[in-house]
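With one protein chain withheld, the remaining protein chains of the complex are depicted in position.
Chain naming follows the written order as A, B and C, and within any one chain the residues start at number 1.
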Amino acid sequence: MSSIIKRQEFLLAIIVLCSVFIYVPYFVQVPAQVSAVESWLINTMPIISATAVWVGFYTLLRRQAVRASRRVRGWYYGLMMGIMSLVVVVLGFTVGTNHDAFTFLTNSFVIPGDATIYALLVFFLTSAAARTFKVRDIESSLLMIAAFVMFMYQAPLTEYYLPFFSQPGLWLQNNLAMAATRVFGFSAALGGIVLAIRLVLGKEMGMIGLIRRKEKE
Amino acid sequence: MSIFKKISTLDRKWWYLLLIIFVVVPLLNPIGLPLKVSAYTKEAYNTVDALKTGDVVLVNFDVASSGYDEVKGSISSMIPHLFTKPGVKIMFMTDQDQGYIYIQKVIAERGTLMAGKTTWPWYQLEGKQYLVDYVNLGYFPGADKAIAALANDFRGNVGNKDFYGNNIGQWLDDAGVKSAKDIDLVITIDCGGAVSYFVNYFYLQYGTPIICSMISVSAAGAITNYSAKQVVALVISTRGSAEYQYLSGYFGEALISMDAFSIVQVLLVILVIITNIAFYFSREPPKGGKP
Amino acid sequence: MDLSFPILILSTVTTFGLFTILLGEDNPWFAFAENTYVGVAIGLSVVLNTSQYLIQNVYTKTSTNLGANWPLVISMVLGLLMLTRISTKYSYISRIPIAVITGTGVAVTTRAIIFSTILQNVAATIKPLLNVSDPMTLFTSIMVLVLVLTMLSYFFYTVEHKGALKTSSTIGRYGLYAAFGALFAITYMGRLGLFLGRMETLLFPASTMYISLFLFVLVLATSLLLMKKYPELRKKLTPE
Partner (left out) sequence: MAIFVAMILMVYYYMKQAKPPYIRRVAAIDAIEEGVGRATELGGTVIVSPGIAQNGMDYWTVAGVAVLAHVARLAARNDLKLLVPLGGSDQSYALTEIARDVVEGQYRLEGKPDSFTIDNMPFLSGRQFAWATAYVGMILREKPALDVMVGTQWATAVYMSEVASNAGCMQISGTDYLSNVACLATTSDYVMIGEEQVAAGAYLSKDPVQLSSIRTQDIIKALLVVLMVAGTIAISFGSKIITDLFAL
């Protein structure tokens, strides 16, 4: 049994089988049983994912426990992370997610954390702009000019006093950005389709790494 | 070291400090720089303002904590404005698990508890009372699948219970909501991409007009919808929120932040110009690869 | 129990602790904010996913109506196979659910893009060029077509870029970078709005402002002090 599972053909067969059940009902009319398999596969994905989170959780706790027992520098931070996560899990499954203790933890750490990181992005974009927006070559100059026009159009102050930036700004937003998004979409979609085909043919490198591992043992 | 060289190699911490100063000072002392109202927002205001007695509005809160700060201005002005229209029936829904928090938040901010009531959902806002003029249908998980299901069979998917377990069957009958066709306007507050679902399933099937308020990252996509006339009006990000607050008279944080909003963008432009001058006069070989 | 005051203090400390990343070096405030934030977030992921998919979906459905929902039991078994990752000896079994999730996931995303991305976008690019009265519309249609074609030519990989293709791909490349500039500015505007929103929650009402100000000065001053005067102590107080 174990030798079958270790073979790459077996895993490839699963990938191909799943792909077939997903693609075929999308393009042609199929009996209800086939589309039932299709929706079962789609429903199964989050279930597998949700079980996998426990593996991640376990490895995290183990990592922090090892660090704490070895007393590496700042081990107490890691221990705090581990204990915090454990407390949240215990609270979540005992008193529930609507209990004051649970919302206390999320409102004190997670909600402000999310909002803060999102707000920090503007700092990083500013310093990136200061670093990159230089007339170094044609590409970076174009990058800068387009951004310049957009800023002048977007800021209420400059839009009011310098209205001639509105037209080009609007045009850049509605047409240039749209054309680029379109081409990006084409390019990525074609890449995606070919990748899907290569995956089914067993040629995708990342997954081959996954499959070939046991052969060399 | 020349001044130019100094500027072009300035530590980024100074940039950050400048940014904080230019945000905090105008926030605490708004000066009221001029603001030009865009056509997108003007149209949103007019559409809401033109609602008549008997119209039914579906408001979707596609709002999550990460993007809330960008759309809270439009929520806190558009929703109260909507509530001032006499005889208009309002249904709230959300396709985000935390969306209900923000629905309650906007109502609690400007509204008051109804006489003799102490808990959710019994709040009144601008004279509209819960289960008389508005209801909260709750959370519909499943993104586009959920909206498609609502469009196909509205009553079947809503059921007869609201988010709090009250019976709303009679209310829906009285409001004349038999199917998705009976909805006269959809307002969606987007931190994700709910507008495209409403375009696909509500506008394309029933021609329901849609107003969308969204975070700026999604603006490009929504403008495409607007140009194709699939969406009647847009309220784009903080800027649009400020315009709506200005139009509707519900002044608030978004309008206050507009000064800082202008100043920071102009500051950035000036800084880029200065660094370029500095760069020009202190040119050094470019390091690293292409950007 | 009213917990809003401790929440206010802790959330403000978290906010400024995370802000100290802007100083570019590790410090105890950042380490504290980071580790508590990540810890609670991990717990939250475990709780929300388990309750949403395993309890609400699998458990509720199978316990009420096993006959109609028996396939979910297979899903659950596949999920449990993932747990073999913990053991080194049996971890190869986990590759069965991995193969399922990969095959399905790629197929689901790929099948949708054929229509939504490729066909619809090609159709949208095709606009009439004759008998157009408005010169601006004509200009836009031509420009969009030219831009799309030249940008697409930039993405040719197996043909050497020389002659006409070189010109075209260069134009495409320039167009792409100009678009990057515009998109950068649009994104900047959005992030700025978020930052302003965050600052407003820290500054209004006035009572919050004093707490924020106090904590801001405290966090900034101690971080700078540790960075400039006591680098050894800073090192001792931060994880490796």
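One rule holds in what follows: a residue touches a chain if its C-beta (ideal position, glycine included) is under 8 Å from a C-beta of that chain, and two chains touch if they have at least 3 such contacts.
Everything quoted here is computed from the prediction, not taken from an experiment.
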Contacts of the hidden chain among displayed chains: A, B, C
Residue of C:10, C:58 or C:101 touching the missing chain in the full complex: C:101
Residue of A:12, A:48 or A:172 in touch with the missing chain, whole complex considered: A:48
Residues belonging to chain C that touch the chain removed from view: 18, 21, 24-26, 30-31, 33-34, 37-38, 41-42, 44-45, 48-49, 82, 85, 91, 94-95, 97-98, 101-102, 104-106, 108-110, 114-115, 118-120, 122-123, 125-131, 145, 148-149, 152-153, 155-161, 176-177, 179-184, 186-187, 191, 238-240
For chain A, the residues touching the chain missing from this view: 23, 27-28, 45-46, 48-53, 55-57, 59-60, 63, 66, 110, 113-114, 117-118, 120-121, 124-125, 127-129, 131-133, 143, 177, 180-181, 183-184, 186-188, 190-201, 203-207, 209-210, 212-213, 216-217
Residue numbers in chain B that touch the chain omitted from display: 12, 66, 217, 220, 288-291
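Quick note on the criterion: only the chains that are shown with their structure count from here on.
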Geometric centre: closest chain by C-alpha means: C
Whole-Å gap between the CA centroids of chain B and chain C: 20
Centroid spacing, where centroids are CA-atom means, of chain A and chain B in whole angstrom: 24
Whole-Å gap between the CA centroids of chain A and chain C: 6
For chain C, residues that touch 2 or more chains besides their own: 22, 183, 186-189, 192, 194-195, 197-199, 201
Residue list for chain A, restricted to those that touch at least two other chains: 111, 115, 118-119, 122-123, 129, 139-140, 143-144, 148, 151, 154, 173, 177-178, 181
In the complex with chain B, residue positions of chain C that touch it: 22-24, 183, 186-190, 192-201, 203-204
Residues of chain A touching chain B in the complex: 111, 114-115, 118-119, 122-123, 126-127, 129-137, 139-140, 143-144, 148, 151-152, 154-161, 163, 173-174, 177-178, 181
Chain C-facing residues of chain B, complex: 12-13, 16, 23-24, 27-28, 67-70, 72, 215-217, 219-220, 237-239, 253, 256-257, 260-261, 264-265, 268
